[in-house]
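Here it is, the structure, as structure tokens.
One protein chain is absent from this view; the other protein chains keep their places.
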Amino acid sequence: MRETKVIRLKTDIQLKNPILLVGLPGVGHVGKLVAEHLIEELNAEKVIEIYSPYFPPQVMVNEDSTIRLVNNEIYTCKANDIDLLILVGDHQSSNTKGHYELCGIYLDIAEEFGVSRIYTLGGFPTGQLTHTDEVIGAVNNLSMIDDLEKYDVDFRESEPGGGIIGVSGLLLGLSKFRDMDAACLMGFTSGYLVDPKSAQSLLRVISKIFKIEIDMGPLEERAKDVEKIAAQILEMEQQKQQFLPDTRTSDDDLRYIG
Amino acid sequence: MRETKVIRLKTDIQLKNPILLVGLPGVGHVGKLVAEHLIEELNAEKVIEIYSPYFPPQVMVNEDSTIRLVNNEIYTCKANDIDLLILVGDHQSSNTKGHYELCGIYLDIAEEFGVSRIYTLGGFPTGQLTHTDEVIGAVNNLSMIDDLEKYDVDFRESEPGGGIIGVSGLLLGLSKFRDMDAACLMGFTSGYLVDPKSAQSLLRVISKIFKIEIDMGPLEERAKDVEKIAAQILEMEQQKQQFLPDTRTSDDDLRYIG
Amino acid sequence: MRETKVIRLKTDIQLKNPILLVGLPGVGHVGKLVAEHLIEELNAEKVIEIYSPYFPPQVMVNEDSTIRLVNNEIYTCKANDIDLLILVGDHQSSNTKGHYELCGIYLDIAEEFGVSRIYTLGGFPTGQLTHTDEVIGAVNNLSMIDDLEKYDVDFRESEPGGGIIGVSGLLLGLSKFRDMDAACLMGFTSGYLVDPKSAQSLLRVISKIFKIEIDMGPLEERAKDVEKIAAQILEMEQQKQQFLPDTRTSDDDLRYIG
Partner (left out) sequence: MRETKVIRLKTDIQLKNPILLVGLPGVGHVGKLVAEHLIEELNAEKVIEIYSPYFPPQVMVNEDSTIRLVNNEIYTCKANDIDLLILVGDHQSSNTKGHYELCGIYLDIAEEFGVSRIYTLGGFPTGQLTHTDEVIGAVNNLSMIDDLEKYDVDFRESEPGGGIIGVSGLLLGLSKFRDMDAACLMGFTSGYLVDPKSAQSLLRVISKIFKIEIDMGPLEERAKDVEKIAAQILEMEQQKQQFLPDTRTSDDDLRYIG
């Protein structure tokens, strides 16, 4: 496989101005968790598989010990009469060139289906293990902001300060050349752990946008597990701190140094 | 050499539904050890050499101080009337793109010879220096499992959890597109050392599959050497442990910190 | 976007033997600070945008929460009747090949506008947090040196010793093949921090070359902020030093070792 391969599982797909949601692995896997949860909750149907030499040379092992080559997949479903396309997957591109190539392919598909708007879903890394329930946004068209603020998306001057890296950002940038509206919605997350709690914050925004009910049950379970791990990490950090000299205290006894 | 170069050393090769065994360097070099041992034991004949700019810029030095450019090689032999092709080599591809390209070339060759089934051989990293005699499998076609379980291949739900990376996995994924059956057989191994003991476990499974006797002598010798090294590492680890503060004990004396 | 994309915002640009100034991110971001300051001070007009798969897959977020894909940009303005082109941007190429490709594109544009001379602007890393007000130069044509020395550019035998890496150097090397004069002007900088003070030194040289007045106000503000950070780092370093054993003193008490 020398070129990216787009396999269509269904050829008679009729969608009306669909909206594309993109949730690939990234900070806290927030986008991926949200997209996978939506696929589950909305009984979305897989319509496209994308394989690429820009993905790692890796297969995943299914429950029944069969394998599947890592890929990206596009699902379709309805959310209150609105047609959705949902892009999920195992990986983003392994290198810079592949990011540009793959995003080009995603946008070709989006154009083909007449996508009217793209939401890329991701995490905003705070470096803090404490949770905040906010969702911030960035857009490639100023006119989208008013609309999104109604659904409790927060917009902050020049945030994220370091920009948005990877598919979530690049799709916003490249879709501008095609006159497609696109917004990136980001849940706050530590950046250290998979974050189902941040995924829930983001899902609440999405449920408002599409006026749908989403059962958070499975994510809540998962969030509890991660919280336990986070609590353990916090405790370990505090213990560690306690054993480290405070270099800001001048009269420190200092029997040891880190 | 700008392109991968396939050099055929023999042109009149007649094989009947051959089975391809693949043992390239990887975790514990288990697959490579097994494939090289089989080539030795079954007096396999080298029929193809593959050179590629995706391999490192490196030559190996032979016993007589002549060199040979690093490559992959394909041998052929018989195992109880079954024709075998065995792919071995010095390296896997240096980068992601090369993995996809080289696996494509291997499968082209497999198709050319009418290969009916592929076994990729590898190691399953446990992170433990203690040995386990198991071999687990993953398949690209559910129907292969029953057969392989008869030969004591173990199948575990979704294991390996991180998938299978490199040629051993990618060949399973890519051969699916060509409707070729392929299984990956993995011996348990620490992941830290070359593991001739794990290679023996895997060879026992292979001797059952092909109903052949395999002399383990040379591998047993090598296993003893590695065991000594493993024992030394374990001892060093234990000594090191003894000098480190136990951060979980709150009343620790703590004269020093790591 | 599989290829670098040059977008012309204006088609009727008439320039007379323009001079190209290049200030891309690099050591101390000195070149970038200088180029951006000149664009501001000289009311330069953006005429070209360059997007490329050799830049990272990243968008920057504007103050109003809209995004823009990372790029390089070319501005035009006049400095005392001399036409200037100023190349600025978010990034240099992500890899070696891209450096050569992008510099080729920059020089194609330079040739198209009849550029008579190129100045690449950068920082010379000293490894010292203390400031020096010097600017050193390197040229791709010996005849440029006399001229530049008049404007207080210092030339030192074989300096920088490690050569000049990235666009600032490569443009000098590649423009030689096109018989274009090019000089690299470097402000001294620690190499650890963004350095508006070094940018001011370099701007003073540029104001002499083009006989223009430049208001340093905004850069002075920024320099003060950075100086505070530098002072803090210095203090921390000194404190740290104080706690480290002096391995050169043989009668050291040495209750601990780093």
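For reference, chains read A, B and C in written order, and residue numbers begin at 1 within each chain.
Rule of thumb we're sticking to: contacts are C-beta pairs under 8 Å (C-beta built on N, C-alpha and C of every residue); 3 or more make two chains touch, one makes a residue touch a chain.
Keep in mind it's a predicted model, so treat the numbers as computed, not measured.
Considering the entire complex, the omitted chain makes contact with B, C.
Annotation: of C:61, C:138 or C:223, C:138 touches the absent chain (contact as defined above). Here one chain is not drawn; of B:8, B:68 or B:228, the residue touching it is B:68.
Considering B:43, B:80, B:143 or B:239, the position touching the chain not shown turns out to be B:239 (whole complex). Of the residues in chain B, those that touch the hidden partner chain are 1-2, 53-70, 94-95, 239-240, 243-244, 255-256, 258. Residue positions on chain C in contact with the hidden chain: 93, 96-97, 99-101, 103-104, 137-142, 145, 155-161, 163-167, 169-170, 172-174, 176-177, 184, 245, 247, 254-257, in rising order.
Heads up, the rule we're going with is that only the chains that are shown with their structure count from here on.
Interchain contacts link the chains end to end along an open line, per the touch definition above. For the two copies, chain A and chain B, the CA superposition rotation is 90 degrees, given to the nearest 5. Chain geometry summary: the mean Cα position of chain A and that of chain B are 35 Å apart.
We define each chain's centre as the mean of its Cα atoms; on that basis chain B and chain C are separated by 50 Å. Under the contact definition stated at the top, the residues of chain A that touch 2 or more other chains are 255-256.
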